[in-house]
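A single protein chain has been removed from this complex, and every other one stays in its place.
Coming up: chain A.
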Amino acid sequence: MVSIQNLHKKFGKNQVLSGLNLEIKEGGIFAVLGPNGSGKTTLIKCLLGMVIPNKGKISVLGVNVKNGSDYRNKIDYLPQIANFPSNLKVKELIKMIKDLRGNTTLDQDLINLFKLEPFLDKKLGNLSGGTKQKVNLVLTFMFDSPLIILDEPTSGLDPISLIRLKNLIQNEKAKGKTILITSHIMSFVEEVSDEIVFLLEGEIYFKGSISELKTKTNQPDFEHAIASILTDNHA
């Protein structure tokens, strides 16, 4: 599904990714974890072609990321911070993205799911953070793509929306899709993910299932297992 070889990225003097290798097979939910500044978002942006790597090769569904932009038709991406043009209405934004990417009928179901109907005629600048995130989720899930990338999907969501999101993610997984998630909410990661990829200082520190991580670190629960990696490496 996704194959990354020897990925390097530097921002000025700040080496963010240094020789990262990662293979993600088709189907399942993968969580990309790591402390702040470990390069999670950079990695995702490299996959999307928003950040141009200094070195290395990335291919998504067998297509080299450098060769054109059509491969992004196969990716649904949820950006970390929902920054939308503030003078557009929700309805107009959805229509515009549909116009740019091709038509879909899934948007209505998602609008109903997240109860966004009353906000459709409001301008994006006037929405609360949580509502913006719901719009963001609608825009992401309304295209039925085989690869879904979610950068901090839970931020700002209320408990009921969080449950809906989890169901939505499980439904997508059941369809055989590959889902990449980054999050700092460990309970969420533990609940949804099949496999985790732990980034530390621009390299992959651990890749495997949560139970493997617990055995490796000798910790009874997931949150402490993550914490022990961080204290061992930063203490």
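As a convention for this text, a residue touches a chain if its C-beta (ideal position, glycine included) is under 8 Å from a C-beta of that chain, and two chains touch if they have at least 3 such contacts; residues count from 1.
Throughout what follows, contacts and distances are computed from a predicted model.
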Legend entry - Choices "Sulfurtransferase complex subunit TusB", "STAS domain-containing protein", "ABC transporter permease" or "Sarcosine oxidase subunit delta" - which one is the UniProt name of the chain not shown: "ABC transporter permease"
Inset, instruction - Decide which residue listed in A:Asn36, A:Asn87, A:Thr105 or A:Asn218 touches the omitted chain of the complex. - result: A:Asn87
Inset, instruction - Spell out, residue by residue, where the missing chain touches chain A. - result: 11, 45, 48-52, 68-73, 75, 77, 79, 83-88, 96-97, 99-101
